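Starting off with a structure, shown below.
Here the complex is missing a single protein chain, while all its other protein chains stay put.
Which chain is which? They are A and B, in the order written, and residues in each are numbered from 1.
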């Protein structure tokens, strides 16, 4: 093969590796943000952002811009570092895209977690909160940084009552009998149910597609599943 | 080093890069599926699948095959786009494996999330649902696509009552005193507990193994942890 061709292959690979590295850099940056949010570490959070006037925080309650906007938002939450404060926003199920020129990127994440927000004399507001992020990233002097955050809530509720409004929650249905499978009326599957009740407390372990990553041996779920009725 | 050898190294790298790209492509595909499921976007979901007769959906309630099977299943859920419907199935903790020939792949994910399923006059059924996916992927004309979905439920329960059957839930135990650590009877650790109560509302921040990803500076948790008793 000609030298020229080999060089072209090397150049193509370098570009691909840069894209893969960019994905991992953005993933790490966003997950670091997730961990800095829990107990609120404002300096660390603000240092994740690019140094640009068009840095943007877009919440349903309003928008903040630039370094000063970051300070106005992140600097005003839990300023006394109250240990009863907790803001868990785990970042989950990333979809990350890198621009063709490799200079900017975008990512979508679920945000999900447990909140404990002190409300003065009223006590601590407790909620299970969830929303979606669509964030922008930019490479500044060779380093990937957070550029814009856009967040919309999907639901929030107390652990006990959940997300559906109380007057809309359905009355509990009778539980199906053990091993019974209920299907909706429109259901018209090509093969019927096998009548196996897989769920807790059946003890069923969904077989793994992969052998043990270190020993390379089959794992033990097939033997353990023999006691599950119908398997 | 001989030209031949350099070329062999380039060829080996190209194969490795293809595998890494395949992993990211499958991750993105599956996570897009997760986001299309929430408010049920059936056209987008069906377009994630390969165009093959052996496309398969395997639910405990029955199996569906091919393009027609996809339509029978995905087309019949929330057909009126009721906004009270929500089907959050976050895809989590991926284990992705690419076949040696690079043409097919497999992945395991947790599926976990909040459900709100309108049931006509009865109201909206609300549940925290969880299961495991073992899915297959295939490269079709150079593009990775969903091929087969297999799902089994692990648990599902209302936010208030959880997953253990009510008559089996243990009576609450007395909480340990502040800073007390309780260990089971069989416990025989090589070093004893340090007696630190790390959990909320201690304010403890587990030290980070990584310095700040942008500034490279130490983060501030060590100082903040000084107020936690025993640290």
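A few remarks follow.
In this text, contacts are C-beta pairs under 8 Å (C-beta built on N, C-alpha and C of every residue); 3 or more make two chains touch, one makes a residue touch a chain.
All values derive from a computational prediction rather than experimental measurement.
Of the candidate positions A:132, A:183, A:196 or A:231, contact with the hidden chain is made by A:132. Considering the whole complex, the residue from B:64, B:112 or B:147 that touches the absent chain is B:112. Across the interface with the omitted chain, chain B contributes residues 1, 3, 6, 9-10, 13, 16-17, 20, 23, 25, 28-29, 32, 35-36, 38-39, 41, 43-44, 47-48, 81-84, 86, 92-96, 108, 110, 112, 116, 128, 130, 132, 143, 145, 154-155, 157, 159-164, 168-173, 181-184, 186-194, 196-201, 204, 206-210.
Although one chain is hidden here, its contacts on chain A can still be listed: residues 3, 6-7, 10, 13-14, 17, 20-21, 24, 27-28, 31-32, 34-35, 38, 59-65, 69, 72-73, 76, 84, 86, 88, 90-92, 95, 97, 106-108, 114, 116, 119, 122-126, 128, 132, 134, 150, 152-156, 158-160, 163, 165, 200-203, 205, 208, 210, 212-215, 217, 219-221, 224, 227.
Here is the rule we go by: only the chains that are shown with their structure count from here on.
The distance from the centre of chain A to the centre of chain B, with each centre set as the mean of the Cα atoms, comes to 9 Å.
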